[in-house]
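The structure under discussion is supplied below as structure tokens; questions concerning it will follow.
As you look at this complex, bear in mind that one protein chain is not there, while each of the others sits in place.
After this line comes subunit A, so read on.
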Amino acid sequence: MATDRALARRRFLARIGAAGTLLTLSGCTKLSQKPWVANLLGEVEKLTLRAQRLFAGSHALAPEYAEADIAPDFRANGTQDPASDAYSAHVANGFADWRITVSGLVEHPLSLSLAALKALPSRTQITRHDCVEGWSCIGKWTGVPLATVLAAAKVRPQARYVVFHCADNMAAAGDVPQFYYESLDLLEATHPQTILAYELNGAPLPVKNGAPVRLRAERQLGYKMAKYINGIELVTDLSGIAGGRGGYWEDQGYSWYAGI
């Protein structure tokens, strides 16, 4: 009978539909483990970058806040203390011997002490820190615009990215060291609010927030803002550094572009 056939067909289609839905959902988890899927989804990052640059350009400023908005305790995330012997020795003598090198594709490689950095013109900004996890915290940062330091080192025309090398080792004890690192392109690196910060809320940067110097890139998420910086390197491309994706968290699968 036609009705029986129709009924059977409908049952069959309903089962296909139900199975399809279940497969899709558990399938998405399975798919997530395939590198080509992550790469394909990651292509969207380029679209997001282009769209956001179209609106924000190179100079749109992140909102700045009032003193009253500052959080009493600025939440620290990631490494709270690099705790290596070398780092602890620097903490003990107030970072008097700390050096930040500027190397790679520059005309004048630099090695800056904390005092030399503080002697440069500074910028103070009360900004909102947005963590990739979803929370926000407001703090007052003082530091040297990265553009000033880059100008002093005279960036070569081939340079496209600024890489920040850090003193915190992310690898487990006994494993091959994996130091935290991050990178920005030159547009974001020379943004007026991108600073090498050495003060938080008017006091020297605490250890948990990245002493003695951390990056502030106010249009980006927190993981871009490397702490415990001891080296700045200008490069043409990022593939030769560590996992090759431009940062410690990027090497773990996070997007390089972190404006969203």
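The rule we apply is simple: a contact is a pair of C-beta atoms (placed from the backbone, for glycine too) under 8 Å apart; a residue touches a chain by one contact, two chains touch by 3 or more; residues count from 1.
Rule of thumb we're sticking to: contacts and distances are computed from a predicted model.
Novice: The chain that is not shown, which UniProt protein name from "Cytochrome b/b6 domain-containing protein", "ABC-2 type transporter transmembrane domain-containing protein", "3-oxoacid CoA-transferase" or "Circularly permuted ATP-grasp type 2 domain-containing protein" does it carry?
Specialist: "Cytochrome b/b6 domain-containing protein"
Novice: Specify the residue from the set A:28, A:96 or A:116 that touches the hidden chain.
Specialist: A:28
Novice: Given the contact definition stated above, which residue among A:83, A:96 or A:260 touches the chain not shown here?
Specialist: Checking the options A:83, A:96 or A:260, the one contacting the hidden chain is A:260.
Novice: Can you tell me which of A:88, A:111, A:136 or A:158 touches the chain that was removed from the display?
Specialist: Counting the whole complex, the residue in contact with the absent chain is A:136.
Novice: Considering the entire assembly, which residues of subunit A contact the chain that has been omitted?
Specialist: 3, 6-7, 10, 25-26, 28-29, 32, 38, 41-42, 44-45, 47-48, 52, 55-57, 60-63, 65, 69, 71, 75, 128, 130-138, 218-221, 249, 252-255, 259-260
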